[in-house]
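Below is a slice of the complex: some chains, not all, each in place.
Chain IDs A, B and C follow the sequence of writing; residue 1 opens each chain.
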Amino acid sequence: MALLALEKVSKRFPGVRALNEVSLQVEAGEIHALLGENGAGKSTLMKILCGIHQPDSGEILIDGTPQHFSSYRRACAAGVGIVFQEFSLIPGLSVVDNIFLGREPRNRLGLIRHGVMLKQANALFERLDIDIDPQIHVHHLSVADQQFVEIAKALSLNARVLVLDEPTAPLTPTEVERLFTIMRQLREQGVAMVFISHHMEEIFEICDRVTVLRDGEYVTTLEVADTDAGALVELMVGRRVDNIFPDHHSHADSDDIVLEARIRMAGRKHTDYIQLARGEILGFAGLVGSGRTEMALAMIGAQPVTERQMQLEGHKVTLKSPADALKRGIGLLPENRKQQGLILPFTCADNITLNHLKHFQTRPPFISRRREREAVEALMDRVRVKAPGSDTVVGTLSGGNQQKVVIARWLERGCRVLIFDEPTRGIDVGAKSEIYALMKTLTAQGISIVMISSELPEITGLCDRVLVFNHGHVVAALSGDEIEAGTIMTHATRQISLDNPTGSTDESVATLERAS
Amino acid sequence: MSTPTSDANPQPRRQRRSRASRLLHSPVFFPLVGFIAVFIVMALANDNFLLPNNLTNVARQGAIIAIIAVGMSFAIFTGGIDLSVGPVMALSGTIMAGLMAAGWPPTVAVIMGLLLGMVFGAFNGACVAFARMPPIIVTLATMGIARGLGLIYTGGYPISGLPAGFSFFGRGEVVGIQVPILIMLLVYLVAYVVLHHTSFGRYVYAIGGNEEATRLTGIRVPRYKLLVYTISGLTAAIAGLVITSRLMSGQPNAGTGFELDAIAAVVLGGAAIAGGRGAILGTLVGAMLLAILNNGLNLMGVSPYLQDVAKGTIILLAIYIGRGRNA
Amino acid sequence: ETGDKADDELVIGMSFQELNNVYFVTMQRALQEAVNEMGASLVFTDARHDIAKQINDVEDMLQRGVDILLLNPTDSVGIQSAVMSAHDAGVPVVAVDAQAEGPIDGFVGSKNFDAGYKACHYMGEQLGGEGKVAILDGIPVIPILERVEGCQKALGEFESIEVVDKQNGHQERSTAMNVTENMLQAHPDLAGIFSVNDVGSLGALVAIQSSGMDVKLASVDGNPEAVKVLAQPNSPLIAIAAQHPATMVVQALELAVKKYRGEESPSEVPIDVTLVTADNAKEFTW
């Protein structure tokens, strides 16, 4: 008998049938992959398992006993733990406080035993090989560190059933390995795990069986050993997807420099130099926290810096805010769509047109609703947003579809330079290949793209040139055959002197200029 | 490159909502239900309530708060608040009165008063937008400053002896409609158009919905916040114009507690206090709801102390009924 | 104990219950003049009807070192601890306009009950002893409550006069105006209104005039703006029981200085109110 069984679970949301009679069995000591496109219903199924949503019909069985989880608390009590897809940490509390939130050890007077909590947290971190100060406030942590705190929090429950909803999305390969080590330990201990990821290779590395969902329907369950990535993708999307990367045909015109930037971040000793050619895709590679996002924000003036000299098509420009950047045709897709990308209470349409409302002012300052709607529907078709309508509130879409809405915003904006920060984080294979194709189409139109990504295949498969970040500085500029995973990782992890990241600054700038 | 074809998408997309569902989901729906309910109760409880004369009374009495609540709506829609509206109203009104008493022509005096309101609002806006201080505390501080300046200017005396023509704004009539009511309707019309048919209006809601995302997408958030508080100062000054003309005297201590009434009007109107959601017509309904409450309870001869209790209770009930939308 | 500073060395302190009302501002200016004449110096504070603030204000003034304290309490009982602090500091205390509990050295104030009584009695007579009357109430403090009581007693003496409504105008012009509008609406046959003070009556006046109804208005204070209205022909405002803020405060100052010097003096100086009507309005001034 399976440790965990979900029987014919159905769930409707207003306007969406998220799940239709989906079943799933997970054995003790099994890592079970849950696979499906964006919006297939994976997170919804897991939230039902954890008592966060109530199913319209169907049953949850643990050890064959039917369970009714009216809240996550109940599910926890029954031994179910989850690492949420969206962060559930409290930014203003310390790491320990977050881990033990709701389960603080107390003394006889009802006061918290800080010492005990700290000791347990340290022990936990040691076991997981996590190096984070447990007393630091969570909002000081990088996304990856927050993810590890999230994982530590779920593990501290000593759950028998552990759900991991896209835990690897913000992690680097090293960190993913660390997580897998932990997961293997748990498998030894007989924990039943559900693992959700859009990375095929992860599924083949760690999972025992895989269940595929499509549009809220159960498709099949397979032994991982008996299948391959192509077959799984076909099951997910209902057709074959041969190569997710578009033809490696470069549209870059390396003689036509669109953007040159000399930026010195606040508190840094050196100035970094970035050069971008027309039609080029320039990758920013590096470990999590290596300063790529910071550089992107600095490039659009969203962040104060010590020094910023920018030249756009040979003309000096001063960018004091993202609005200045937009005016000059530089746009950013931020890495955190919920906090930085979307107006969640807005509809898809209002989100998409937000920064180019001027295009729809037939008689300024009035907006023509009709023109706006037509344009939006065309854009939504182009990026294939799966939503009931253009007036659907964006907060109710699945993560991947939300990301597509953010992308759609920039398509008709007429930008010369677009910075994509982790554009495919949490996005399914089908959508990924669509986004890659879109990027190629954009470069063919002469638009230059900076792509920040923590996924090396993406970098190597797509970029014309790559800048490697390490400790907040550009430490290498790679092009052509140099763009290769091993080389990138060597530069990204190289031990460098903080005072002098690239030997000599002048020299490094010179090297980079020659390289580009 | 092998991307999927689009016919593989079976969902019936892009349906538009039905008319009935739109009404039910409109932010004005619940406020309107509450308003109608209270209206019916008041009409049943009192014979005089439905007299045209009394309904005009109600609209005129509610006009001051309704006008102030327009600026408050802008502030609340962006996720802010403006507590300084009452004293700014009083200050602008007294300045107008003072200038007229000093012999300035009414038009010039009125323009100066309105400008003063805008300058004061812009100061609030600058503190909020550029100095990045929390609106509640900025406007709490400027509330005291405006009150003090008004009192210093008048030395505590109300200013009377205004030219007869000035009474037009508070007591005049145009095509059978009293001027305060007309001014109110005009202010709402402009606000409606701005909020629903211009980009600025869209930005107001966007800032309230997610300020950081709005900024990163290339909208000049500080500029629009400045504008929002300037508008709030302006509407407070317009209310100051109406009240000064109606009383034909500049009252430096008018408007005490008006900020709370204006907030109540906005929230009764269905706006989310955290910003991003709300409708300006809802605010009008909210302000009129407060006005019929005051008027109806007065008409029924309810004792003043009991009125406080009754008013509070009815506000609670009204919000309770429409609460799903505000939580 | 008696003080020995010369007149021009004295520091006079006065705590007002409010300073947004011409009545109290008149008082403050008269006091300033009198103090200037003595060559002494004046500090004053505004409690805004907040008794807790008033006590703090008094404590701060004592700390600063005032020699004489004039007290216009917003609440007669609540002010007690301030009076005691002053007493302990050896500073003579004279209450002005409203009584203060505790070891005070004197009280100078209007007869508020009389004020309400006189104004309403006159209005009753003018109404021919019949009709419906409403009361426009104010902030619940003793002098105001006494005026209402005085008015109710006077009206009770007319068998055919009925008090049909009592609403609070918060002694603020626009609120008083709105409330009066509503009262007029509720009682289309209203014959008279008594307002507890002139700020309220000036608001009520706007409402009465724009309604076009024939309603008589009586009030208390003697605010110059109201007296001017009273003097106009056919004014709805027919009577004001006038107080004398300037006289009051000057007498209080004299009394306090005497106490300071240890001279003999009465401890209570009730000031009569003057009934101002259309007949004597032209001559009346604060």
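Things worth noting here:
Convention: a residue touches a chain if its C-beta (ideal position, glycine included) is under 8 Å from a C-beta of that chain, and two chains touch if they have at least 3 such contacts.
The structure presented is a predicted model; accordingly, all values stated were derived computationally and were not measured.
By label, the number of copies of each protein chain in the whole complex stored in this file is given as A x1, B x2, C x1.
Here is the rule we go by: only the chains that are shown with their structure count from here on.
Once the centre of each chain is set as its mean CA position, subunit B and subunit C turn out to be 35 Å apart. Taking each chain's centre as the mean of its C-alpha atoms, subunit A lies 71 Å from subunit C. In this assembly, the C-alpha centroid of subunit A lies 42 Å from the C-alpha centroid of subunit B. Residues of subunit B that touch subunit C in their complex: 46, 48, 51, 53-54, 57, 61, 64, 151, 155-158, 160, 171, 243, 246-249, 251-254, 256, 294-295, 298-301, 303-304.
In the complex of the two chains, the subunit A residues touching subunit B come out as 215, 237-243, 245-247, 300, 302, 321-323, 325-327, 331-332, 334, 339-346, 350, 354-355, 357-358, 361, 365-367, 377, 380-381, 384, 386-391, 409, 430, 433-434, 436-437, 440.
Taken in their complex, subunit B has these residues touching subunit A: 1-4, 6, 8-17, 193, 197-200, 202-203, 205-206, 209-210, 212-220, 272, 276-277.
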